[in-house]
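So that we are looking at the same thing, I have put the structure below in structure tokens.
Here the complex is missing one protein chain, while the rest keep their positions.
And then chain A:
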Amino acid sequence: MSTTIPAAPPEAAPVPPRRARPAMTDRTRHERRLGWMLAGPALFVMVAVTGYPILNALWLSLFDYRLTDPDGREFVWFANYATIFTDGLFWRQFGVTALITVVTVSVELVLGFALAMVMHRALYMRTLLRTAILIPYGIITVVSAFSWQYAFSNTYGFVNPWFGLGDQDWFGNTWTALFAICVAEIWKTTPFMSLLLLAGLAQIPNDYLEAATVDGATPWQRFKRVILPNMKAAIMVALLFRTLDAFRIFDNVFIMTAGAQGTETLSFLAYRQTISRVMVGLGSAVSVILAVIVVLIAFLFVKVFRTDLSQQKGGN
């Protein structure tokens, strides 16, 4: 997406006016120039710092290149990609990442909905609730990760004694470690989801709900027939943002397990290849693959989202 758009030099924008069109007035011309002068710097920074590195990564991913051996750099076409796609470890980590994404996003949708409903219906504590829910949103992910790591720790944590689990070593095996990582991720990011859903809830006209109540609809029927259909757009936006974000999970994994016990994710793999192992070529290839997957997810969502919305419109 951003990568395929060539970095237009900000000043080059006012194209020489074509004769066919009605001549531009001074005012329009001035407005166009001003527009680019104001928006140009922001666009330049965004493209230069995101577009260029990713193109650079694309290029580097075609090399066998190790930082510790710069002279041995060699153009190898798609060998890095072949290495990655034939490596079981990559697929394992892809699976772990996908699993974390699906689990956290589904739990967050349900939990986020529950939180949004409570906030929406709350009469007395509205401000208190919204302030409280923003705390997890604002907190540094690393801090949240430490908090949960210590909570689950069998040396420091309160989780084992609270739930009578004795000496359960949460970080000693893949599934329990993934469970702890998911809990930390869910805690931190559900508020974002629930605030978007709350905004969606607020947009449902009260008349609809009242009409349904008058017609004798049960709360569950009201939820299913009135609330859900009217919130499709909000739900899709929330799901899209959270899915993309969850797929990029890094901080929690880094702090809580450092990828041990088979909890490594794709972001972590990209980091480890380039930064720790200084395998720049291979690491770049992982970065490119990760970027492509994320763009594909976004594309799929937008596609489904569009058809869904148009169907909704047709149905009205």
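We adopt the following convention: a contact is a pair of C-beta atoms (placed from the backbone, for glycine too) under 8 Å apart; a residue touches a chain by one contact, two chains touch by 3 or more; residues count from 1.
Note that in this section contacts and distances are computed from a predicted model.
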- Message: Name the omitted chain as UniProt records it, choosing among "Carbohydrate ABC transporter permease", "biotin carboxylase", "Lactate utilization protein B" or "aminomethyltransferase".
- Response: "Carbohydrate ABC transporter permease"
- Note on the structure: Given A:I139, A:I204 or A:A217, the residue that touches the chain left out of view is A:I139
- Item | Full-complex contact with the absent chain, from A:Y81, A:F94, A:W187 or A:F223 | A:W187
- Task: Please pick, from A:V76, A:A98 or A:A199, the residue that touches the omitted chain in the full complex.
- Result: A:A199
- Interface residues of chain A toward the undisplayed chain are 1-3, 5, 8, 13, 15, 28, 31-32, 34-36, 38-39, 41-43, 45-50, 52-54, 56-57, 60, 67, 114-115, 117-119, 121-125, 127-144, 146-148, 150-151, 155-158, 160-162, 187, 191-192, 195-196, 198-200, 233-234, 237-238, 241, 244, 247-248, 250-251, 254-255, 267, 270-271, 274-275, 280, 283-284, 287-288, 290-291, 294-295, 298
